[in-house]
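Note that one protein chain is taken out, while the other chains of the complex remain in position.
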Amino acid sequence: MSFADAAAVMPPRPRARRDSFTLWITGSAWLSASLAGLILLTLAVQSAPAIRQAGGTMLSVQWLPSAGQYGIIPMVFGSLVVMAIAMTIALPVGVMAAVQLSQIKSLKTRRFVKALLEGLAGIPSIVYGLIGVSFLSVFVADIFDLQTGRVIFTAGLLLSVMILPTILTLSEDAISAVPNALTQNAAALGLYRFEIFRSAVLPSAAPHILGAGLLALGRALGETMAVMLIIGSLDRLPSPLWNVLSSGQTITSKLGREVGESAFGSVHFSALIFSALILVIITLSLTIAAQILFARRAKTIGLLHV
Amino acid sequence: MSRRALSDRAFRLAGYIALGLCLCVLGALLFAIAYAGLKAVSFDFLVMPSKDFGAAGGIRWQIIGSLLMAVTASALVLPFATALAVYRADMARSARVKRFIDLSVFSLNGIPSIAYGLFGLIVFVNILGTGLSWFVGSIILAMMMMPTVTHCALSAMQSLPSGVRENGYALGLTRRAVITRITLPQSLHGIVTGLMIGLARAIGETAPIMFIATAFSGVSLPSGLQGPVSTLPTHILALAQQATNPDALRNAWGASFVLIGLVFLFSTAAFIARTRLNPYSERL
Partner (left out) sequence: MKPELKLVSAQTPPAAITVTDFSAAYGDVNVIKNISLSVPEKSVTCLLGPSGSGKSTLLRSLNRINDDVAGFTTKGDIHIGESCVHKGFTDVTRLRAKAGMVFQTPCVFPGSIAANVLFGLKGRKLSKIEKAQITEQSLRAAALWKDVSHRLSAPASTLSVGQQQRLCIARALAVTPDILLLDEPTASVDPVSAREIETLIKTLSKDYTIIMVTHDVRQAGRVADRAIFLCDGEVIEQGPRDHMFSKAALPKTRTYLLEEFCDC
């Protein structure tokens, strides 16, 4: 017997009364839930003029608003390079520090050290920018003997510190969530800690660590203030391309510098919004991918417990 | 030593180095901020208005502007985030709706802060014609706080002991009564924690408000909902851009120190709220 036709037989279940309270909750909830879509839609609508008028030329390497050239490639390139540098530094350091952190036996000490390191995330990005301006760029200029320390590498270095707490905390969560029985059984086989980590901990913590990495990537891409202050703001591809000791530009630093100067409704403004739209789409994809990884992990844990 | 033992040694060493490095970076940052900040901070610095484009005087209006925007933002986000969490926890039945809400909250969290600023610039400042307005800035900050507050409130609601709501329904309470008398009071700690974490983040944000809500100098209190204020982060930004002027830089550090102090204050409040307000923490 199936209940597909139950609705026909049963009196309709009385719906929740549409009183003002329910309406208020439902209305606010849907308004809140639609904000993300609203932002995307706004950006998409506003970037339409640029797509229509500048079109394919936006995929060039020249950004000269006075000549009607809006090539966003240097910015996209800068964003990706800065992100890659930050990740190359922060991922190994963060994960290894998380491994070490999870080795601390006293729960109290571990929580304390973790909370301390999470404090890194509490420092506002503008303060990181100030640190970059006053110290980091000076150090970089001294070490590499440059005219200015405001280069792509400095931005990447600073970003690596900023995304470190994300990677560290979430990796530590993942490592700590690995059932003790697994590590104990591995240890009982006479494995070294390295081998335990590689064979017992990493396989089950890897999706979560990967998710942490994706979230960190998203943060790195979207970071504005710190990068804007120290990247040098030069709308050119570095030459040669791998020269990270030259000034550059990211999508966010471009936006931070130029949105104020462009007129609303102009192609210039619209082209900037288009680059923002690309940025948002990339970061959103990263965030959603990370959440899918987290969700999948939660599910496997659930199965283990059943 | 065998190769296995050797790689194990290397692994352990790498762990120590990585953790040590993190702690050193943290220590260096805190030291730098405290050292450079304390040189600038004095009682006068806190209560005097700024002069000479920030190079002299204090940061009175910046502190007040930051607090005004952050507090307004939390007042704005509170009903909406709570409603969303309640809807997700107690009302939404279909799995698809729940997934949509989750996705939306995650997305909102993943959108870069500068995109919020652009949204505010386009929709409020230009299309709705508000001009520079601190209140619009607060609305945008409230949007940024939304995922944090919703997430904290929702996790508190979902971690209520199983059956409290069912027991309420079994006593003949209406859904409204279950929400207002069981769900909300018992997850208050989550809501307050989320609000405090959100505040700690919002008060340090620069990118979302710099186009729409702030002006650098010559601003005191706004007379209405429109008009800009001056805030700590945008003040620091302006000063950092004249980094060749040592006085400006010194005051930038002073403002940073105060800003971090405020962040610390709200973070501590969040921590206290999480433990003290939880009606079940006595049993844990």
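Order as written gives the chain letters A and B; numbering starts at 1 within each chain.
Throughout what follows, a residue touches a chain if its C-beta (ideal position, glycine included) is under 8 Å from a C-beta of that chain, and two chains touch if they have at least 3 such contacts.
Keep in mind that this is a model prediction, so the values were computed, not measured.
Listed residues B:Leu38, B:Ala56 or B:Ala177: the one in touch with the omitted chain is B:Ala177. The hidden chain makes contact, of the residues B:Asn167, B:Gln226 or B:Thr275, with B:Asn167.
Think of the hidden chain as still there; on chain B it touches residues 93-95, 161, 163-164, 166-174, 177, 181-182, 185-186, 279-280, 282-283.
By our rule, only the chains that are shown with their structure count from here on.
One simple way to say how far apart two chains are is to compare their mean CA positions; for chain A and chain B this gives 17 Å. The touching residues of chain B, counted against chain A in their complex, run 4-5, 7-8, 10-12, 14-19, 21-23, 25-26, 29, 32-33, 36, 79-81, 83-84, 86-88, 91, 100-119, 121-123, 126, 143, 146, 150, 175-176, 179, 200, 203-207, 210-211, 233, 236-237, 240-241, 243, 249, 252-253, 256, 259-260, 263-264, 267.
Interface residues of chain A facing chain B in the complex, by the touch rule stated above, are 16, 19, 21-22, 24-29, 31-39, 42-43, 46, 92-97, 99-101, 103, 113, 116-117, 119-120, 122-127, 129-131, 133-135, 161, 164, 168, 192-195, 197, 215, 218, 221-225, 229, 252, 255-256, 259-260, 264-265, 273, 276, 279-280, 283-284, 286-288, 291.
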